Every structure is written in structure tokens, then in C-alpha cells.
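Subset of chains shown; positions unchanged.
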Amino acid sequence: MNNRDLKRRLYIIIFRSDTPNGKLFDVVLLWAIVLSVVLIVAESMKGLPPIMKTVFMVSEYVFTFFFTLEYICRLYCSPHPKHYALSFFGIVDLVSTLPLYIGWIFGPMRYLMIVRTFRLIRVFRVFKLFSFLEEGDMLMRSLLASSRKILVFFLFVVIMVISLGTVMYMVEGNVEGTPFTDIPTSIYWAVVTMTTVGYGDIAPVTPIGRLLSAIVMLMGYTILAVPTGIVSAQFIYDREKLRVPKRKCPECGNSVTAKAHYCSFCGKEL
Amino acid sequence: MNNRDLKRRLYIIIFRSDTPNGKLFDVVLLWAIVLSVVLIVAESMKGLPPIMKTVFMVSEYVFTFFFTLEYICRLYCSPHPKHYALSFFGIVDLVSTLPLYIGWIFGPMRYLMIVRTFRLIRVFRVFKLFSFLEEGDMLMRSLLASSRKILVFFLFVVIMVISLGTVMYMVEGNVEGTPFTDIPTSIYWAVVTMTTVGYGDIAPVTPIGRLLSAIVMLMGYTILAVPTGIVSAQFIYDREKLRVPKRKCPECGNSVTAKAHYCSFCGKEL
Amino acid sequence: MNNRDLKRRLYIIIFRSDTPNGKLFDVVLLWAIVLSVVLIVAESMKGLPPIMKTVFMVSEYVFTFFFTLEYICRLYCSPHPKHYALSFFGIVDLVSTLPLYIGWIFGPMRYLMIVRTFRLIRVFRVFKLFSFLEEGDMLMRSLLASSRKILVFFLFVVIMVISLGTVMYMVEGNVEGTPFTDIPTSIYWAVVTMTTVGYGDIAPVTPIGRLLSAIVMLMGYTILAVPTGIVSAQFIYDREKLRVPKRKCPECGNSVTAKAHYCSFCGKEL
């Protein structure tokens, strides 16, 4: 088997999933990702026996080695290695193996903690599942199509939250033992309140403060309707577009509604 | 009255509700279910007089006996007993009688507690109501039709929640007296925050943690719009489809509303 | 001025608002209602000077006298007094004057408290505003049209909440110092959680309890989409119905879509 054949074989196994081997590889990879995520989560729990700590450490090395090998194989067998390396999944694949190596260079003790931050991105590999699900693509496209509207909405929410947080600091900031200690904290309160999360760690105690926050809540209530409206309208629009039955004009090839008697582009009787 | 007649009579009373006796049976059954559920709920309350405990115990036996008898009758008179036994309601009917008997075998003391867990499924009998309500069926069908989209959305939410929980553990996990004691707890916090429930038992205290959770909240705010958009679009789509039933004109081939007496395009009598 | 004239004049002033006097009466009435509500709310506040208490007491008598007089006038001048007395607003008008009189009969001390409960219904007079607002009518009709679907949805939510509350009691009820003291409390927790209110007075502490409540939250998240979807679909449906342009068939008088070439009822060419 020459080099080219190996490359093509590896490519079919690693990048595609329409052969038995390709499918097996993808399933094994997904289970490995899930297992490694479970291990990262479990490792953080206090009061584990020392033997478990060792097991976690070893499995961490094994998984990282496996993912590194996989990354190198992908680079090797990809027809456009540079294109892959710079794609979303290429970067995620790389970044999900790095934390352990960074831990080696900068010392294992303190920095192991930071290592985990990056390692969690390995979770995003699971995104690969999405490419098989047409529905996910449709949702993504709908959300992207309305992303400009959502951005404008967010800008508006940020302005509201800064303004209302500052007003609330004016009203409640002078009360003794107030949780509204400064404007950033008050802005955090405004976000917690407008999104209807409402932890309750910061809550108004003066009558004016309560009146103001009641108004903020009712505003948040209505404003909550805006992103939902945007997304709903987009979903319905995208669905309608698919539904309206079309047919091709035999003369000019343009698509016209099925109900038309004449082509609206060339005038041919249909 | 021979065996076959009895079976048919029982079948009409128990499985159908279009005769006076059949209706009476269903109403009695429903009240028995509601009452038994109320008793289970009431039994759990502390500080009840001992006489009440006895009343609850006895009524528990009476209801379980009644439901067991009903289950046996259903099995007996059903034309396809196996089919019934394996249907959703067949399993629910069986499981809602079992806990008491399981309590006999494994000893009454410790296991009575676990018994109740299963007994609550008796609640689902009330679902039988739904089969009479066309609206419920319609809602169910709409939700099922969009279940794949909702599943993809859930996968996305699970990935987000694990990632954000881990990042939050990195940020707040080192603060003294932090409620973010491990990653599972932090993931729980992420779920509580993204769904805008916001208990407040776990809340960030550092400025970076608060900034991060403000971003999580605003994200959750927008993400909340997605399932609503999916369900709204599905409801609107299903309504449209039902609303204007169409048929083809045999003369000109155009689709006209089913109510039309004459084709609105060529005037042919339909 | 004879009796009949007086009746007609009173009727125009009290029941209608298309004359200057009728409008003035309605405006005065509305301000009186708002003021009396503000007084009820203010009266409950602790630490008021005794003089204020007296003012509140007197104004309470004045308002009740005014509203009683108004109710008698409405009964007197209405062309169908019985019809009015049994209408929604007739009952609200009566009930909003009763609490003070009930307080007289059953003694002023302890029962004054209960009196207030009923007095708050006076607030509903403000609903009269709605009859002037076409938009309110439209919203009401849309909500009524989808009330059956919402009812089925509520039955489902009640079943879910009882089931999940009981399961949670099983999981967390044995932990020392648990807030899940009995099943009713656990059901209350399930409602607080599924509606995403999340007070945090009752929150799980065990890992299994937290996992379970995370699932409850994510379910509540999706279930929240159902009433929104129902109401959105109804609003859009009602809007569409108004929008589709129609014209009357000159032959049979049925309304057909403006696009039709032939009447779909009688076949006449349009």
C-alpha cells in the first residue's frame, strides 16, 4: 500500500462516516469525548480517594494522547491540511489537546487549574453530531439570518441595563447595609432582574427601589417578547419559503408559483 | 349470560364511555384516582393524628385492591390482552398497583418509602382524559412533529451548560467559602441560570464571575426564544394546513378550497 | 321632567360616555376608583399617624356611599335591571360595595381584615375601560378562542407538577434539615421551578436532587414554549382572517376571495 492509498483510506475512516469503519471510528471518538468530559467533571469533586486521582491522571494522559494522534492523522490525510487546520473544528481539535502540554511547560501545580478551562472546549467536538442533523443546520441558518436583529436588540438591552443599574444605585446606594455597593454591582442586578433570573442575592429594600424594580421587571417581561418574536418570525418565514409550491417555466427556466397561468418572467402560457 | 357476552359487556363498560354505564365507570375511576393521589400527598404531612394514619393505610389497601381488580378485568375482557398489557396505559395501570405488593415482599418498614415513588405514576391514569380531548391530541402531534428540532436544541443546551459550568468553576472555585464547590455543582448553577429559574443558593461573588454570569443570562434570554420559536412555527404551520382544506379541480387542475361548490378558476361545478 | 325622562337622562350619563356629561361621569368615577384603591393599599402600611387612620376611615365611608348610590342609580335607570344585575360588571359593582356593610353586621374589630379581601374587587371596575378599547376585546377573544387548548395544557402541567413533586420528596425528603418536608411543599417547589420563578426558599442539596431539578428546569423551559405557541398561533390566525381580502358575489351574496374568477358558491363569473 503506497502513501496515497493510505491517505485516502485514513481520510475515508476519519473524515467520513458512510463506511462501516468510518462509522465505527466516529462512534468510538464520540464515546471517548463523552468519557473524557465526564472524567474532567468528576475530577473536580472533593473527597475522592487517592487511587481515583491516579486513575483520572492516567486516563487524562491516555485521552490526550489519543486526541493528539487523531489530530495528527487528520492533518496528514486531509486533502487540504491548511484549510482543515484553520476551520472551526480544526481549531477546536487542536485546542482540546493543548492544555495538558501547556501544563508541562509552565509547571504542573498551579496551572493545572487553568488547563481545565481550555480542556472543556473538547466538549465542542460533540458539535460534529450536528452535521448529520439537517434540523440543526436549519435552526442555525434561521438564527444567523436574524442575528443582526438580535444584535441590535442586545445593544438596546445593554443600554437599558447600564441606565437602570445606575438609577438603582442612586436610589438604593445610600441605604445602610445595601447590597447595591457600586454601579457594576447594580448593573449586574439589572441583568439578573431583566432576564427574570432573580437570584435574590441583591434585592431592593426601600419603597422607591422596589417600585423602580417592579417597573424594570414589567419592562423586562415585555422586552423578553422581542427576541422570541424575532426568532419565531424567522422560523415561520423560513418554513413558508419551503412550503410555497413552485414549478419551473419550460421556456425561461425561472421558478414561478404553481398557481400561475403565465410565467411572470417571460410571459409563456403554462 | 355466557362467557363471551360477559366479556363484551365488560369491554363496553371498562374500555368505552359512550354508554351510560361506561361513562359512569370512567367517572368513578377518575374520582378514585384523584382521591388516591390526594391521599398519597396528604399522607406525607408531618404531625397527623394516629387515627388519620390508619385511615390512610386502609384506604390505600382499598384503592390498590380496586385498581388491581380493574387491571385484571381489563386483561380479561380486552380482545387483545397482550396488546393492552404492552400499551402505554396497560403498563401505567400495572405499575400503579405494584408498589404496595412490592412493599409486602421486601418488608414494610424501609421500602414503603420507595413504594410511593412508583405509586405516583398512578397520576398518569388521568391522561386518559386526553383521549377525549381533540385539542390535546393536536398539541401532542405538533410537539412530536417538532421533537427532532427540540432534541437538537437540547443537545446544544447541554453542551453550553457543561462548558459554562466548567468555566464558572475556574473563575469562582478558588474563592473562599464559594458555593461553586465542584464542576457538577457549577453545571447545576448553569442550568438554574440559563433557564432563568435563579434560586440564588449558588450565586457568583467575584466581579469576573458576575460579568460571566451576566453574559450567561443574556445568552439564556435569547436561547429561550428558540424552543418557543420552534413550537410557535409548528403550531402556526399545523393550523394553516388544517384551516384551508384543498382539492384539485378536475377541469383545470387548480387547487380550490374543499368547501367550494364551483371552481373559482374555471367555474366548473364540483 | 317625568320619571321616564329622568331614567333616560340618567342612563345616558351613567351607562354611556358619548355626551359631555356622560364622559365627565365616567372620568370622575374612574378617578374615584383609583383613589379608593390607593387608600386601601396605603391603609395597610404600619406606622401611620392616628389622624391618617381617621382620614382613611372617613374616605372609605364616603367612597362606599358614592359607589352604593351609583349602583342603585344603575339599577334604577337600566332598561333591563335584572340583566345588568346579573352581568359581570353588575356583580362586580355590587360586590365592591358590600365589604363595609358586612363589617357592620359581623362586628368591626376582627372582621375588618376580611372585609378588605372583598373590597379589592373594586379594582375590577377599572375593567370598564376595556369596553372602550377595541384592542382589549380582540386580545380577549383570541385568548378565549384558545382557552380549551390552554386548559388541556394546564391539566398536563398539574399532572407533571404532582408527579415531579412526589419524586423530589422521595429523593430529598430524608436528608436532615431538608426544606422538602412533605409532598404539598414539594409540589409547591415543582410549580416554583417549572414556571422559572425560582424563589430559592426550597432548593435541592443532594446531587441526585440537583440532577433531577436540572431536568425539571429544562423541561419547564420547553413546556413554557407551549402556551406562547398557542397564543401566538391564535393571534396570527385572527390577524390573517382579517387580512385576506374578500368580495361579495353579486349573484348569491356569499363572500369569496378577491382573487377568484368564478364564485365558488354559485359558479357565476366575477
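Letters are used for the chains, namely A, B and C, taken in the order the chains are written, and counting of residues starts over at 1 for each.
The rule we apply is simple: a residue touches a chain if its C-beta (ideal position, glycine included) is under 8 Å from a C-beta of that chain, and two chains touch if they have at least 3 such contacts.
If you're wondering where the values come from, they're calculated on a predicted model, not measured in any experiment.
Sequence-identical chains in the complete complex of this entry number 4, based on the file rather than the 3 shown.
The rule is simple: only the chains that are shown with their structure count from here on.
Interface equivalence for B-C, evaluated over A-C or A-B, points to A-B, where over half of the contact pairs coincide by residue number. Both subunit A and subunit B derive from one sequence, and where they touch, under half of the residue numbers involved are common to the two copies. As a whole-number value, the distance joining the C-alpha centres of subunit A and subunit C reads 41 Å. Counting only residues that touch two or more partner chains, subunit C has 196-200, 228, 232. Those residues of subunit A lying in contact with subunit C across their complex are 196-200, 228, 232.
Residues of subunit C that touch subunit B in their complex: 148-149, 152-153, 155-156, 159, 162-163, 166-167, 169-170, 173-174, 181-184, 187, 193, 196-200, 203, 207, 210-211, 213-214, 217-218, 220-222, 224-226, 228-230, 232-233, 236-237, 256-257, 259-267, 269. The touching residues of subunit A, when paired with subunit B in their complex, are 37, 40-41, 43-46, 113-114, 116-117, 120-121, 123-124, 126-127, 129-130, 133, 135-136, 138-139, 142-143, 150, 154, 157, 184-185, 187-188, 191-192, 195-201, 224, 227-228, 230-232, 234-236, 239, 243, 259.
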